[in-house]
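Here the complex is missing a single protein chain, while all its other protein chains stay put.
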Amino acid sequence: MNLQEVVFYILGALLLITGGLVAFRPKPIESALWLIVNFICTSALYVLLGAHFVAVIQILVYAGAIVVLFTFVIMLLNLNPQELGLTAAVPWTSIVLISGTIGVIFLCLHVATPELLKDLPALAENAGTWGTLESFSKVFLVKYVWSFEIAGVLLLMAVLVVGLLAHHHPKAVTAGKSLEKDIS
Amino acid sequence: MLRIIFPFFIDRFPGRPLFSAVQFSQYWGVLILALLGVLTGVGALLASHMVGSRRFYPRKTAPYECGIPSTGADNQRFSVKFYLVAVSFILFDIETIFLVPWAQSFKGFVANGEGAFIFTVGFVFLGMLTLGLIYEWRKGLLDWN
Partner (left out) sequence: MFEVLLPWLFLLGKILLFFGIVFGGVAPVMIWVERKVSALIQDRVGPNRVGPFGLLQSLADGIKLVLKEPLEPEGVVKPYYYLAPILAVIPAALSFAIIPFGPATTLGGLFETPQRLQISNLNAGVLFLLAVSSLSVYGVALAGWSSNNKFSVMGALRASAQMISYELAAGLAVVTVILLSGTVDLVSMVEAQSSMWNIVPGFFAFLVFLPAIFAETNRLPFDLAESEAELVVGYHTEYSGIKFGLFFLAEYAIMTSISAVCVLMFFGGWELWPGFSWNDLYAALNLGWTTEGTTNILGTIIPSVWFVTKVCAFLFLFVWVRWTLPRFRYDQLMSIGWKRLLPLAILNITITAALMALV
C-alpha cells in the first residue's frame, strides 16, 4: 500500500460519507456545504488520476458556480424542512434496493474492466502527461473540434432557455408571510 | 480478501508508470496552505473566546435594524433576478473554461501554420457566446441588476 493508495481510499471514504450527508441532512444549506466538500474530494481524485486540468475545472465550475446557484436558490426560497417534505420517514427499503442494484452493476463492471480495456495501448506512451493542459488542448482542438463547436451551440441553447424561463415579468419570490416592500 | 474485491492498483498496463508523480507532489503545498488557513480562522476564534470579555444583555444581542425592534429576516421578498444572474454566470463561466485550452494552444497552432484554422474555430465559438449575450441583453435579462 503506497501513499497514493492510502490517499485514494481516504478520498473515496470521504466522498461516500459527504455524499450521504448531502442526501440525508434536513437543512438544504447544510447539503449545499457538504456538496462543496464532495466536489473538492472529486477534484482530488482527478488529481490522483493525473487529470490536472479537469481537477481545477471541477472546482471552478461545480464548486464555484453550480453550488453558488444552489446557494442562491436556497437563500432566496428559505424554506423550512417541513415545506421541503424532509421530516417524513426515510424510505429505507427503497434506498437499500436501489443502491444494492447499482452496487452490483458497478461490481460487474469492475471485474470486467481488464477485458474491456484490453485494446488501450495508446495510454501507455504518454502516461506522464496525458492529463495536462498542453496535451489536452492539442487533442481537444484537433480531434474533437466539432464537439467543441457543438458545446458552444448547446450553451447558446441554454441561454435561450434562460430567456424563456424569464419570459413573464420577473415576479418577486416570497417565503411565508411577506412584507409590503419589494426589495431589489 | 480485500485485495480480490478492491484491487485498485493491479498493474493493468505493465511497463507504464502509474502516475505523473512529479506533478502529484506539488499539491502538498496546497493542502498545507489550506490547513494553515483553517488553523488561522479557528485559532483566532478560539483566542477571542478565551480572552474576550463577557457581558451579555438582551439589548446588545438583538439584530441591528437602526434602533427599531427587528421583525426577523425570514419574511423578505427577493427578486428572481439573482437567480437569473447565477444561471447566466454558470453558462458564461463554462464558455470561459472552454476558451482556456483554445487560448493556450493558439500560439502553437500559429507557429505550425494553422493560424487560420484555430482562429476560425475560436471565432465561431466566441460568435455563439456573443449571440447568447446579445440575446440576453435584448431580452432585458441584464437590466437593473
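Letters A and B name the chains as they come in the text, with residue numbers starting at 1 for each one.
FYI, contacts are C-beta pairs under 8 Å (C-beta built on N, C-alpha and C of every residue); 3 or more make two chains touch, one makes a residue touch a chain.
Everything numeric here is computed off the predicted structure, so don't read it as measured data.
List the residues of chain B that touch the chain left out of this view.
Per the touch rule, chain B residues meeting the hidden chain are 23, 26-30, 32-34, 36-38, 40-42, 44-45, 47-49, 51-56, 58, 60-66, 70, 72-73, 76, 78, 82, 85-86, 88-89, 92-93, 96-97, 99-100, 103-108, 110, 115-116, 118-119, 122-123, 126, 129-130, 133, 137, 142-145.
I need the residue numbers on chain A that touch the omitted chain, in ascending order.
Residue positions of chain A that touch the missing chain: 29, 33, 36, 52-53, 55-57, 59-60, 63-65, 68, 71-72, 75-76, 131-133, 183.
Convention: only the chains that are shown with their structure count from here on.
What residues of chain B sit close enough to touch chain A in their complex?
5, 8-9, 12-13, 15-20, 22-24, 27, 71, 74-84, 86-91, 93-95, 97-98, 100-102, 104-105, 108-109, 118, 121, 124-125, 128-129, 131-133, 135-136, 139, 141, 144-145
Once bound in the complex, which stretches of chain A touch chain B?
Listed in rising order, the residues of chain A that touch chain B are 2, 4-5, 8, 44, 47-50, 52-53, 57, 60-61, 64-66, 68-69, 72-73, 75-76, 78, 107, 113-114, 117, 120, 123-124, 127-129, 131-134, 136-138, 140-141, 145, 148-149, 151-153, 155-156, 158-160, 162-163, 165-166, 170-179, 181-184.
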